[in-house]
Each structure stands twice: as structure tokens, then as C-alpha cells.
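The complex appears here without one of its protein chains, the remainder shown in place.
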Amino acid sequence: MAIPRTTAAQSRAARPPVTGPARLLPALSLKRRTTLEAYAFLAPFLAVYAVFLIWPFMKGVWISLHEWNLLAVAFDPSAKTLLGLDNYRRMLFGEDLSWVAFALWPIKGAFVAAAGYAWWRVRAGSGTRPVALWLTVLAIAAVLLLGWQPAEGGRWYDSRFWPVVGNTVLFVALTVPLTTAAALGMALALNREGRAATTMRTLFFLSQVLSVTVVTLVWQIMFSPTQGLIANVTTAMGFEPIVWLTSENLAMPAIVIASVWWSVGFPMVIFLSGLSQIPPDLYEAARIDNAGAWARFRFITWPMLRRTTVFVLVFEIVLHFQVFGQSHLITGGGPNDETQVLVRYIYQTAFRDSELGQASALAVFLFVLMLGFSALQLRLSREEG
Amino acid sequence: MSHHRSILAAPALAAALLAGGVTPAAAQTEITLGRFFGACEEAGTDIDAAVGEACIIQSIINAFDAADNGYTVETLPTDWGNYYDQIKASYAGRNPPDVHVMHRHRVPEFAGLGAIAPLTPEELAAAGIDVDDWAPNALDAVSLDGQIYGVPLDFHANLWHVNLDLMEAAGLVDDDGAPILPSSPEEMLEHAAAVQEATGKNYLAADFAQFPIGVRLVLALLWQQGSNVFSDGEATIDTPEAEAAVGAIKALFDAGYADAQLNYADSQQAFLNGEAAILVNGTWVVDFYDSEAAKEEVALDRYYAAPFPTLFDTPATWADSHMWAIPRSVKADEPETFEAALALLAWINDHNVDWARTGHMAVRESVLASEAYADLPHRSEYADTAEIARDVPPTQKYGAIQDVLNRELQAIWLTGKPVGDALADADAQVQDLL
Partner (left out) sequence: MGYQRRLYWIAMALLAVPAVIWLIPTVWMVSLSLQPNDLLARTTSNTALGLLPVPFTLENYARLFAHGETPRWFVNSFIVAGGMTAAVLALSATAGYAFARLRFPGKTVLFAVVVGGLMIPEQAVFIPLYTMFADWQIHNTYPALIIPRLAVPIGVILMTQFFKGIPHEIEEAALIDGASRFTIFRKIMLPLALPAVTTLAILTFLYAWNDYLWPLVSAQRQEMFTITLGLASLQSNFAQSEGLGRVMASGVVASLPVVVLFLIFQRFVVRGIVMGSGK
């Protein structure tokens, strides 16, 4: 069995002629009946949707406004205190904070440069205004929000929160480009017929279907300095085993490596489908013009894949912001919180520390953080669809 | 407790596939038991044959389950990592196990929230548990504000597990065959240098990178100076004593006599492979290391279990207790289950000496005084440990405080954070929790 190359074509094939059935039949009674029928068809899903997604979501926001101990409230429903926005204040702020304009300047600079570049492209006529606007908002936010730190004698109310956000962002910032680049490279190399290509497509995708607990099980042992395969190899070559999971600098790369290994298949398939949609005659024309492989990639493949790439990037960002299992099972968030990520912090705050109110505030923060990316993803998939 | 599973729990598919697996046999009272200690699949009912925590406790439970006493036990073991998360979650779901193991340090939290039931000496006596036979510190371990909240199972403490061959090579074994352990931080460094010189191996290994074993090591050194992490709701971590305690350990890392990057499994492996002269770990592994040392293929050969040495003024080592507790809801609403749970605890209480085979210290005076107990392997080597056992003051936030200490100490060992900064940060975070 094989991952087929041209799947997108199938789903594009059938476009219905737009004719409504309602117009052919007696109007009123049918209209009414159809409405009833429609709601009958929708009712089961909508009921489940309202009770198990919409309602819990609102309840989560409600819980986040309270001091809400898991056990205390379970035993006595009145044992919660309405705090208003205190949980958010504790999460986000501190006392005696000062803003250092040039702290984290490489990150700030990168944002400002990206926004500037986008506007330059708009002026040159090749960029779009919404993208430039969006990047400008991000750049302003980055300049103003980054660089806050406790002044002498000051402190964050929750000293773990921002470092944990930072770790999560770092994880995303490492995993997403690596996964995307690897997936693109594999897709380019495997976008052809042939048994070897077919087998390799299957191979690269296979790790994607494994569960996070299998992936972490394998990689935890892979990285072990005493039992790990990597250590076995380095020892056989006469080197000291590398300590990965308890090292300040290597723990995060280790879970990134495991994550890339795990999740490269999905974007690879999307890239393959994107490649299959590029009309072959474009390449034919290029070949007639004697364009080299690099020129063909630069001027045909890459522009034609732009949307696919953006989609993959946004999809991966949303996915990897939700990282939990890798951190929970491979490193336990350690050493010294270096690999602690948001979802694990939410889980711990809720189920280890029993602070459901604080944990729910964290969950709302995660929701807001991802909302922007999800909206972008939705827009993109609409445009494509 | 199976009646707690509502009608929703039995879809036809599940029933068809698992018929018979859920319904308890008639006339038997079924109790559910929650525990950690790991899984032992081949436990059986032969208590004498079992080795290691998981298998010993499971064989005790299995023997009770198999006995013709009208009770059956369903063990609901769970992994260490998420044990308390899951126990709490089961309480919040109004479906806790009928009896479960816990640490003494969790008593303030669970009792404070009204989760676990207080037990009277009369109830215990009626079930065949003699409270007067418990050692005073055992009774103390399960008590809070004058109430008894469970049945103690053991004391466990940090020991120094010693590889005598490596120590001897460095001239650190006395005429009686006991290891010579340091009596000051300076002497510890000298010993470490001697071991390094003579064998090229590390002096000391412990889990400094994962579970809070390293924290407990530092705590012991703190207590040995008469200090503590907090007292009377006031965090006292940013002190010269803490600096001295941390400094003593850090000196070992700085000089290359110990490896801060080992986690639990790796540090244990290093010790068994003969790569470290001393492993700091709990009492729970004594019988395991003893049986490993007997194996031909394991590098560790002559094994000794020494009490935690006194590097400062007062002897002290970290210690805790395992104990069994019964949910308040079971006592209040299910008298039959409650009675069955007490019968099980009486059975476990009767097998205190078997549990002590793991290396843990017994809680019953009659066991402590018995010959069988004294004859357990290595027991005489660390017999005094019970007297120097210490722990931080009772608090509902024990878990979170331990986590703060573990993170900040890891920051020192593993990420090079200055000691002063780490202690100040730990102080502030612990103060927030208190």
C-alpha cells in the first residue's frame, strides 16, 4: 500500500450543478417540513456540541474567575470564592516591574524587520496589505510587551508563568520550522512514481500514527545516557555518552527531535498534495527555457507552494502550542522547568495543586494565544476551499 | 463500589466483551484498593517468596483476597508519576478507592479537606489492630490534631548505599568491615578525592535531576544544622545554613566527584555498575540491591546499607511514612465496605515484618523487637536510622514546596544558577505557598 500522490484531484472533481430541490415542489409545506427535518438531523450533534463544548468552555471562563479548589468544591459546592480577574492578574503581572526597551532586542528587531519588509513589499506591489498590517500589530505588541522585568525588589506574582510561555514558544519556534523544512524536503524528493519513493513515503509517515506515549517511550530510552541507543553509538565510537534529558541545553532539543520525528508525516502529505496540483506544463515550459533545477524550484515550485506552506506553518503552530505528552513523559518538565510547557503547567496546576481557578485562567490564556492562529488557519482554509 | 458505576457505564458492547469481569461474586464484599509501589504481575499469594516492594505488597494483598474471609480485593495500582493527581481526581469524582496508600506528608492536605476518615482506636481494635503496639513515632505519623487518619505501614528514610569494594580501595573501610563515612563537608571532599584517586570512580551518586532525592539530601544537611525550609508560616530557605548545605553538595559536583545529571534510573544503574562508591537513596531498595549484589553479572559485589552520616552538628536524615487511609465517604455511607477495608488493614498490619523485608523500617514495637526483624539482611547496619528521621513541618502544600525546592536546586546543579539567587527565589516561592 502506498501514499498516493494525486489525491486532491479527486476531491476537486465533483462540483454539483447548483439547483435547489425546493423550487420544483409546492412551496410552503415543503419548506416547513424541510426546516423540521433539518433540525431533526442537526439536533443530536448540536445537543452534544452545546453540552460538551460550548457550555464547558463558558464554565471554564467562569471557573477562572474563582478561587476553586478541586477537592474542596467537589465536597462542598459553595467552597469557592469569586475573585474577579485576580487569577489573571496573578498570572500576568508582578509588582515593581520595569520596562527595558532594548531587552530581548534580537526578537524585537526580528519582528520590526519583518513588518518593515512586509510594507516594503506592499509598496513594491507584491505584498498584501492585511499581512503587513497583521505583522505591524505583532511587531508593536512585541516591542511593548517584551522586556518587562522585575526591578530591584520587584517580582512576578507567578514566577513560573512567563518562563513557561517562553519555553512553549521556544518549542514551537524550533519544532515548526524543522518539521516544515524536513517535510518539504521529503515531499520534493518523493514526489514521483516508483516503488522506492512509495515505500519511503509510507516510512516517513508511519511514525505519525504512533501514539505520544509510544513515541515518548522510545525516545526516552533512546536519549538515556546509560541505556540509550545514542549513548551506545557514541560509546562505541569512543566518546562519552551525551546527557540529553537532564541537561540545561539539550533537554529541549531532545524533545524537539522526538517531536519532529513524530510529526513530519502530516505536513509531508500536505506538501505532496500541493506539489501534485502544480500543472506539469509549467515545468515543461521551464525545461524548454533551459531552466535549471534550482530555477525551477525558485520560480515555479516555491511560488505555487506558497499557500500550502503558509497553511502547514499555521497548522503546525496551532498543533505544537498544545504540546503536552513529550514534556510530561520524557523530561517531566525538567531540568529546572526548562521543558515545562503551558499545557503541562495547566495540568499540574489543576490536578497536582488542585487550583482549578488558576489553571482555568491559564487555559483561557492558551485559548486566546491560539485564537489568532486558528482564525488565520480558518481564513486560509476558506480561501483554499 | 461497583454500584457507583452508573447505568451509563454498561453499554451493550462493553458488557458483551467484558462479561463477568465487573460483577463481584455474590456474598463477597469487594473492596477496591489504590496504591503505588509499581506493578507485580507474578505476585501470587506466597508472601515469603516475594522480593521488592511491588511484589511483597501485592502478595500480601493477594493472600487476603484468596483467603476464605468473605472479602475480595480489587487492586487499582497506578503509576508513581501521577498517583496523587489521580487519587485526588478520584475523590473529586466521588469515586475514590475504598482504601489507599499515601504518605504521611499528605495527611494535612487530605485530612484538612475532609477527604479521609478519622479512625478511632476502638474501631481499629475491633478489627484487630492494636494501636498501642505502634511505635510512638508511627502513631505520630498518622495523627493530626489528635485524630488518627490511617494505619501506618512503614518508615522510610534516605540511606547511604555503599559499594565496599570501591571504598576499600580508597582505604575507607574500618576493621569491622564497615565503611568510613565523613563527619564534615571537608572530610567528604577528602574521601571523594581518595575514591577518585584509587578507583577513578565517582564518590557519590543520587537522583539530582528528576525526583526530589537530591532535595532530601540537602534537607538532611539543613536539619543537621538545626535549620529548616520554613517554620511558623515563614520561609527560611535563604539562610547561611542552606548555603552551607547546598555548598557541601555543590563542591562534589564542582570537583567532578559526582554527576548531577543522573536521574533515578541512571543513578541506580551507575551504582549497580560499580561506577559510584555511594548511592543516596531510600530504604526501599535495600533488598533489591542485596539481591543484585549477589548476582555474578552485576558489578556491585559487596553491598552495605549505611545510615546517613552526620556532616554537621545534629544527626538527621529525611524520612517519611507510608500509611493506609480510608475515604470519609466510605466510613459514612458504606459500613460493610468500611469493615472490610479495616479487616484488610489489620491483615497488612499483621504482615508488617514481611513488608520490612523491602528494607523499610517496621512500625510495630513487637516487630521492631523481634528476632526475625533484626535478622533481615543489612538491618543492623542502619538500625539507628529511625532515631534520626526528620521531615519538613506539616503543610497542605508539601508537594508544591518540594517541587519549588527541586526546581531551584536543579537550577543550581544543572543550569549554573548562582546559589544565592536560587535560594532567594525558592524562599519567595515557598513564602507564596505558605
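Order as written gives the chain letters A and B; numbering starts at 1 within each chain.
Operating definition for what follows: a contact is a pair of C-beta atoms (placed from the backbone, for glycine too) under 8 Å apart; a residue touches a chain by one contact, two chains touch by 3 or more.
Bear in mind that the values here come from a model prediction, so they are computed numbers and not experimental data.
Residue-wise, the contact with the chain that is not shown comes from A:Y347, picked out of A:W156, A:F171, A:W244 or A:Y347. The omitted chain makes contact with subunit A at the following residues, 1-4, 7-8, 10-12, 14-17, 19-22, 24-25, 31, 34-35, 37-39, 41-42, 44-46, 48-49, 51-54, 56-57, 59-60, 63, 70, 73-74, 182, 186, 189-190, 192, 194, 196-197, 200, 202-207, 209-214, 216-222, 227-229, 232-233, 235-236, 261, 266, 269-270, 273, 277, 308, 311, 315, 318, 322, 324-325, 329, 343, 346-347, 350-351, 356, 359-360, 363-364, 366-367, 370-371, 374-375, 378, 380-382, 384-385. Taking the whole complex into account, subunit B touches the unshown chain at residues 4-6, 8-9, 11, 13-14, 17-18, 21, 32, 37-42, 52-55, 74, 76-82, 86-87, 89-90, 92-95, 264-265, 268, 297-298.
Everything below uses one rule, namely that only the chains that are shown with their structure count from here on.
Our note on geometry: subunit A versus subunit B, Cα centroid distance of 40 Å, whole angstroms. Per the touch definition, subunit A reaches subunit B in the complex via residues 69-72, 74-75, 155, 159, 224-227, 243, 245-248, 332, 334-338, 351-354. Against subunit A, the residues of subunit B that register as touching in their complex are 81, 84-86, 88-89, 91-94, 113-115, 209-210, 260-263, 265-266, 269-270, 273, 399-400, 407-408, 410-411, 414-417, 425, 428-429.
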